[in-house]
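Omission of a single protein chain aside, the complex is shown with its protein chains in their original locations.
As written, the chains take the letters A and B, and residue 1 is the first residue of each chain.
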Amino acid sequence: MPIDQIAQYCFSGITVGSIYAIVAIGFNIIYNTTGVINFAQGEFVILGAMTAISLAAWMPLAIAIGLAVLITALIGGLVELIFIRRVKRPTVLRLIIITIGVSILLRETMLHVWDEKVHALPFFTGTEVSSVTLLGAHTSPQVLWVLGACALIVAGLSLFFKFTAPGRAMRACAANRTAAQLCGIKVRWMVTASFMLSAGVGALAGCVTSPVTQTQYDMGAPLAIKGFTVAILGGLGNSVAAVAAGLLLGLLEAFSISLFPLAYQDVVAIVVLLAVLCFRPSGLFGRRDAHVSGEF
Amino acid sequence: MRSRRYAPIAGLVLFVIALQLTLSATGTTYYFTQITMSVYYSLVALGLCLLMGYAGQISLGHAGFFAIGGYTSAFLTTHNIATSGGGSAVRWLQQFGLLVERQDLYGNTIVHLSPWLALAIAMALTTAAALLVGLPVIRLRGHYLAMATLGFGIIIYRVVLGTAGLGEADGFSDVPPFRLFGWLEVNGRKPFAAQNYYIAWTLVVIVMLLGANLVRSRVGRALRAIHENEEAADALGINVARCKLTAFILSAWLAALAGVFATHYRGGIGPSEATAFKSIRYVAIVAAGGMTNLWGALAMGVLLNFLSLRGVFGSYDDAVFGAILIAIMLFAPDGLIRVPRLFRRIRKKLDGSLAA
Partner (left out) sequence: MGRWLLDTQGLNRSFGGLHAVRDLDLRVAEGHILALIGPNGAGKTTTLNIIAGALKPESGAVRFQGRPITGWKPHAVAALGIARTFQTTRLFPRMTVAENVQTGRHIRSRAGFLAGMFNLPRTWKEERAIHDAALAILEKLDLAELAETPAGNLSFGRQRLVEFARALAMEPSLLLLDEPAAGLNIYETGELARLIVKIRDWGMTVVIVEHDMSLVMEISDTVVVLNEGGILAQGKPSEIQKDAEVIRIYLGEDHA
């Protein structure tokens, strides 16, 4: 394969992989604070993008995106308040089921509020035909925005969790809920905060990749599965590993086009998921026994 | 004691007969079709109920097993084996009566596998798939199995959607009837509507019988024990992983069986049977019926599918099931139907009035 084609696949893979990584980070944030896998994670991504697309008709792009991220974060918090918090005797089985229900509800709402057509945000810089040349390959400048946003999110979250009080509080909840409560941390609000944070981060990712991957109301579910695959691949709860795993999966998918017909591309991610679950459920970088059956 | 266990099933049989007479009185076979399909779908729900309620595991890919059953049977009973060569194998199969010769839609004569053989192959494939998916993840925490089954379901969907030999987006549409024995046949022809109605219900009644027995048995206790407290069950000598896996395989078999029969009944199958929405729908049905409640799963399975097939939910079909999932988890996590409790209350009242 000629070098510039390899580079082409690489950029495509990294772009897609970044969004998977961010969805995975969203999973990890909620999982770390609550132990729940939020099946509706993918919908937040799409919701953010759709909201931004509508808002962008009336205001400058940057403000539209900022507002969309905020609105989606609020919706994430609402989801937690209305649905998750009120489950009586919340076993993991019940919480999984309810987040599935939420994901369906969000998706159908998006279908009826918007429509089933494909939309996209305008390119941040330039148009769909502008390109920059990197390592002999032509790629859209949007890719740089995607990578930049991904790096920003990862860096921002690291700083947030390490140096800010709310961030440390959330980590405390993840490590030991009871102890956190005894320290005066309002665990319930931390849970809400984690949903808001996840939703906001997902929305940002959705906005930044919308020009390249485009946005349609039902893209949330496949994103959720791939995001989950990446989260597991890196080790559930480990967000830095998620980035590496995301890029890995993105590259695998991109290069698989050269081997399989396009129709089977999604299958690659799922085969990876099943393989990881089979051989190394704790992920590439996870703790050995974190995954073993205890409760549920 | 045994009469207590089987009395509800006798009640079911009476209900089924009463329903059939009512439907026949309407003079149209329209309702028969929808009820019969709903009954086949609730067979899937029954298997899932065993898995979710008793083994406490969740599967988000059961539509995939339904599809494996249906598609395998459809393919093997419409594929003209004569074109595939292998003359000696064909003759050998013919000797055992495992081949059927018929005219297809276009008037050509084709030779295909007998539906019984197709059924056996479908079940074997289902077992293999269930082992492949279940074996690695059964020891892990529940959301891993949830994701693995979701992934499995999507793979099946992609495969049937994308493979030309399986009809791609159109699926199969000239699947022949399934001759059970003598004159008893699973088909979609109008004069046989009542017969097919009874075939579907017979399967369900058998499953309810076996299920009622299983729940009260040593294994039933083991499964419930696993669901309530896995560590304690382990310490009592229950092989947790093996129990869960067996429950998973059983539930897969039921889904595949439903797939086979439903496909012959409708004369076809399409990719829409394998979507994640379908899988989630089955989960919603079981949750609404009460996860440990076989009767609940049956009632909800028939009711909700019937309403859905009638188009009562309109374009909000998926949204309704999503809302059901949420509402049940929030307001009635043990399900809506508590038939055993109902029976107990009736008995108590009867005992009370008898003693008085």
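Simple rule for what comes next: a residue touches a chain if its C-beta (ideal position, glycine included) is under 8 Å from a C-beta of that chain, and two chains touch if they have at least 3 such contacts.
These numbers come from a predicted model, not from an experiment.
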Where does the absent chain touch, in terms of which shown chains it meets? B
Which of B:A222, B:A252, B:I269 or B:V302 touches the chain that is not shown? B:A222
For the chain that's not shown, point to the residue among B:L250, B:I269 or B:V283 touching it. B:L250
Of B:L214, B:I280 or B:L304, which sits in contact with the chain we cannot see? B:L214
Which one, B:V133, B:A146 or B:V240, makes contact with the chain that was left out? B:V240
Which parts of chain B are in contact with the chain that was left out? 210-211, 213-214, 216-222, 224-225, 228-229, 231-240, 246, 250
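Convention: only the chains that are shown with their structure count from here on.
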Which bits of chain B are touching chain A when the two form their complex? 52, 56, 58, 60, 133, 136-137, 139-144, 146-148, 150-152, 154-155, 158-159, 161-162, 230-231, 240, 276-277, 280, 283-284, 287, 316, 318-319, 321-326, 329-330, 333
Okay, in this complex, where on chain A does chain B touch? 37, 83, 86-89, 92-94, 96-98, 100-105, 107-109, 221, 225, 228-229, 232, 261, 263-264, 266-267, 270-271, 273-274, 277-279, 281, 291-296
